[in-house]
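Here it is, the structure, as structure tokens.
Only a single protein chain was left out; the remaining protein chains are all shown in position.
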Amino acid sequence: MPLPWLLVLLPWAGAAVLAFLPRERVAALTNCGISALSFLLALALLAAPQGVTGWTRLDALNLPLLLLAFLIGLTTAIYSLGAIAAEGLDPRRLRAFHVAFQLFMGAQALALLADNLGVMWVAIEVATLASVLMVGLHGTPAAIEAAWKFFILCGVGIALALLGTIILHLAAQPVIGAGEGLSWAALRAVAARCDPGVLNLAFVFLLVGYGTKAGLVPLHSWLPDAEAEGPVAISAVLSGLLLNAAMLAVLRAKAIVGAHPETVPPGALLLAFGLASVLVAAFALWRRRDARRFFAWSSILHMGLAATGFGLGGAAGNLAGLLHMLGHSLAKSAVFFGIGAAVRLRGSQRIADLGGLCIAAPALGWALAIGIAAVAGLPPFALFASEYLLVTEAAARHPWAILPLGLGLLAAVAAKVRVLQALCLGDPPTGPAAGPADWTSLGPIWAHLVLALLLGVALPGPLRALLGEAAGVAG
Amino acid sequence: MGFGQLPYDVAHLLGGGMLLLSFMLLYQRRVAAVVSVLAAQGAVLALAAAWQGWVQGAPQLYLTALVAAVAKAGFIPLALHWMIRRLALARGVDAALGIGPSLIAGVALVALAVAVALPITTGAQALAREDLAIALSVVLLGMLMMITRRNAILQVVGLMSLENGLVLAAIGVAGMPLVVELSTAALVMLVLVVAGVFVFQMRERLDSLDIALLHPHRGEGE
Amino acid sequence: MLVLGAVLTQALHVTLMLAAAPLVVGVIRWLKARMQGRRGASPLQPFRDLAKLCAKRPLLAENASLVSEAAPYLALAATLVAAALVPGFAHGMAFAPAADLVLVAGLLALARMALALAGMDAGTAFGGLGAAREMSFAVFAEPALLVSALSFAILAGSTNLDQIGAVFRDGALGLRVSLGLAAVAMVAVALAENARIPVDNPATHLELTMVHEAMLLEASGRHLALWELQAALKLTLWLALVAAIFLPFGTAPAGSGPFAWLTGLLAWGAKMGGLCLALAVFEGAIAKMRVFRVPEFLGAALLLALLAAALLFVSTGFA
Partner (left out) sequence: MLTAIALGLALLGLLALAALVPTGRWAGHWAGPVVLGGSALVSAGIALLAGGALAFGLPEGVLALPFGPAWGGMRLALDGLSAWFLLLLGLTGMAASLFALGGPARGLVAWPLFLGGMVLAVLAADGFTLILGFELMSLASWVLVALDHREAGNREAARLYLVFAALAGICLVPAFGLLGALDFAAIRAAPPEGWRAIAVLALGLVGAGAKAGLVPLHLWLPLAHPAAPSPVSALMSGAMTKVALYVLARLLLDLCGPLQPGWWGVPLLAAGAASALLGALRANLEEDAKAALACSTIENVGLVTMALGLALLFRAADLGPMAALAAGAALLHAMAHGLFKTLLFLVAGAVQHAAGSRRLDRLGGLIHAMPRTAVAALVGIGAAAALPPLSGFASEWLLLQALLGGWRLGEIGLQVAAAAALALAAMAAALAAAAMLRLFGLAFLGRPRSPRGAGAREANRFELAGMAVPAVLTLLIGLFPGLALALAAPGIRVLVGPAAMPPVVGLAIGAGEGHSAYAPLVVILLLGLALALLWLAVRRRSPATAERGPAWNGGFIDPPPEFVFGDPLSQPSAAGMAQPLRRMLGGTLLAAREAVTMPPPADPRPARLASGFEDRAALALPVPAARLGDAIAGQVERLRGLTLRGSLSLGFATLVGLLALLAWLERR
């Protein structure tokens, strides 16, 4: 069986196993084991030959995303080793959590690996449903509201994406060979000979559909509440993985449609959505009082930035977008880990209740501070590098784009600095405070930050080459 | 298409039937009736799939027809009816947008769908083009229904009829791989299950399915 | 010969300035007294005062620091160096190359700072008040001085006093409106810098509007003598400065023999005398203004200087 399939089936098999593990400790450890195993498998992909095998493909574009996905899967599993106990879930829900988590990981892998657009669609749908279950896990009204919104909006979105896929097939159907009707490679090859009108229609639906998943404004409404409910681990994987998979799907569609010279340039639409997301999210950050929702909005901001990069297109633009996706996943999940630990410390996720971490729990406080700085795009982390490349590219190609970009970035940094100081500095508010954070939360945070640092200013040669190639693949 | 007018007309007829049913969905006031209309739409969909299978000589479409008949015309409506009975839903549907205006909006949407679909697909076969236009309309009408209905179940119904539109579009295209239809059908089931879970949870927490009552519970409030 | 002459004239100039300083003060007082119908003290009175002060044992406040003792020497030394740079009866003296107007202003600022520090050293109310006011007036005086220097720089192509004098002496420039404006501005600055009426009253004590004297309240004995001499020397310096820039005529070339020096000396004496008379008349004619009117006074001077420069931009070929 080819390696990619293994990578999909292992988590699903794990999910099946976890479904029958009653003891939570054992289940959590098994969860970690499975995640570690699949991470090793993902590493093995580096050696695997690139190209299409059946419904899956392995290329420079999805390889980094896969590695990242399973890395974050592992760190999240380790984190929830310590954290999930504090979520106060009954055994049934706890088991549901573990099952859904592995289900999600497998679907995630499939979504990233898929070459057949239909399969990709199915995988993303499964991942969505799994995450919906995890979001609604607590069953509180707020959780139900978030999950229901998530479910309905993404259900509609995914349906539109399917329609887009079908229309894409309709466009290619006259010129494409039978059987490979939905293969990305094949579609991209023949795209130039398709009817541009149909391609446009297809792209609109794909963009709206997968863009909903990627949380692009104005299709973003589900994201803040979905990431703020459910166990903290969910926030990490949602912002770290699901958004990336959706963005990858958009990229695949863009690559196909963009291959036809006479279509409405897909980059322009993506750019518009990206800039809108940056502006709206940046200013939405100003009035957040809930820490997790704050960083959920910042995920929208960063997805918007990545979309802007891909919308600019070209080697540099795509590289900026890809780098931004990777860096954002690392930094943001690190921050969510930190927030989760802080929430455990204080039993509230309101910013006002979390203050003064640097004094209450210095190790956690400073780690979180650095993490937030990384998310805010301050040096020397990956987001700084990607934003530098993005802004310089925008200035060189569409100077007018500097204004919305700069405005959004400035507003976002202002808001993030405010929250950073509110969370980390000053005297802690008097109130219940548990013991300091343990290694299961600090370890993942530091690991992510170190990786983000390397990704920012000290990327090893081979990976650098890989990313460069990926920028080419994104078209 | 090597055939004469007939296949074209029949396919057109069936598609038009689905569109009509979508309008009836918008028009209906009573939940139970809405679900029955949905069932009817599923049945028509099954017929359309079978006809396309015969026209295109694509056996897998018969399977699609079967799935549609079983799931969309049979199981799902039954499940919904059961739910309605279990939850003793109010008979009447409280629409956010009046019936009349929503019908007008529906017509406008159909016009838009036609405007988008007709000119661009000149390359493709006439059949596919007609189907595309109708499918687009059904999808848009399904979304319109989701917007204009307050009741959670009716939102699910809207989603379902939206999916019907999808399948209609899918079967209209020759050579669409089987995986899509099957996965769609499977997922529709899954969606229904998840939706059911949440509907019951909502019911027990808020003893209402009016999603407007959900809004105040969003985290962080206003 | 040239070098020797330069050195000799320089030495003579310095001693002359030092000797003339008390005399100038004395003369002005005497003239003012005469104009007010009093007999007035003899013009030599300042010399006697200085001698008497030097003979007295100086008294310092308990908490006075070394500043009180060192500042007078520093201030007088700085003023003396500045005075040495200003051309007097002769031009082309030894220090001529260093005779830069900006440097003179800097040295005077140094003396002013020393004076203000000494004023604050004892930590008395009047000392701080005087120091603050002195520095505040300088805030308006210095720009006026430098902007009027701009006019000279444009006409002479340099801020070196000796060169300015040389350019103005040969009269190639003729009479210029802008120079007149600059002259007025500079005279205003001179009045403010030397604490003369209308900016300050040199003859008053313990009056809330005073500036210069307020800083000397704690000084006594030789320190007071040094301060008095410094003030007098500064006044002489300014008169000499005005003379060197606006009345550069009749100065002797340093290289020429003693006879030419003599004529230069006579001319210089005449100029200084005339300026003393003018100052006395002016001070006799007008009254002192309120402290917070001074900025307007000096601001007007600054505007005049700017106007002079602007006129030059327009009129001269440089524009």
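The first chain written gets the first letter, and so on, giving A, B and C; residue counts start at 1 in each chain.
The rule is short, and it goes like this: contacts are C-beta pairs under 8 Å (C-beta built on N, C-alpha and C of every residue); 3 or more make two chains touch, one makes a residue touch a chain.
All of these numbers come straight from a predicted model, not from anything done at the bench.
Shown chains touched by the undisplayed chain in the intact complex: A, B, C.
If you put the hidden chain back, the residue from A:V52, A:L378 or A:A447 that touches it is A:L378. In the complete complex, the hidden chain is touched by one of A:T75, A:Q102 or A:N200, namely A:N200. Touch with the chain that is not drawn comes from one residue among C:A131, C:L179, C:V242 or C:C276, which is C:A131. Only one residue from B:A11, B:A43, B:A58 or B:V116 touches the chain missing from this view: B:V116. Residue C:L117 is the one among C:A6, C:A90, C:L117 or C:A166 that touches the chain not shown. Seen across the whole complex, the unshown chain contacts chain B at 96, 109, 112-113, 115-116, 119-120, 140, 143-144, 146-147, 150, 211-212, 214-215, 222. By the touch rule set out above, chain C reaches the unshown chain at residues 51, 54-67, 69, 73-74, 76-78, 80-81, 84, 95, 97-98, 100-103, 106-107, 109-110, 112-113, 116-117, 120-129, 131-133, 135-136, 138-143, 145-147, 149-150, 153-154, 157-160, 163, 206, 217-218, 221-223, 225-226, 291-292, 295, 302, 306, 309-310, 312-314, 318-319. Touching residues on chain A toward the chain that is not drawn are 148-149, 152-153, 156-157, 160, 197, 200-201, 204-205, 207-208, 212, 218-219, 221-222, 224, 264, 269, 280, 283-284, 286-287, 316, 319, 323, 358-359, 373, 376, 378-380, 384-385, 387-389, 391-396, 399, 402, 405-406, 409-411, 413-414, 417-418, 421, 425-427, 455-459, 464, 467-468.
One rule holds for everything that comes next: only the chains that are shown with their structure count from here on.
Judged by the touch criterion defined above, the protein chains form a pattern that is neither an open path, a ring nor a star, and not fully connected either. Chain centres computed from CA atoms place B at the largest separation from chain C. Remark: chain A and chain C have CA centroids separated by 77 Å (rounded to whole angstrom). Once the centre of each chain is set as its mean CA position, chain A and chain B turn out to be 31 Å apart. Of all residues in chain A, those touching chain B in their complex are 116, 118-119, 121-122, 125-126, 129, 132-133, 136, 139-142, 144-148, 151-152, 155-156, 159-160, 162-163, 165-167, 169-171, 173-174, 178-179, 181-182, 195, 197-198, 200-201, 225, 228-229, 288-290, 293. The residues of chain B lying in touch with chain A in their complex are 116-117, 119-124, 128, 132, 135-136, 139, 143, 146, 152, 155, 159, 162-163, 165-166, 169-170, 172-177, 179-180, 183-184, 187, 190-191, 194-195, 198, 201-202, 205-206, 211, 214-215, 217-220.
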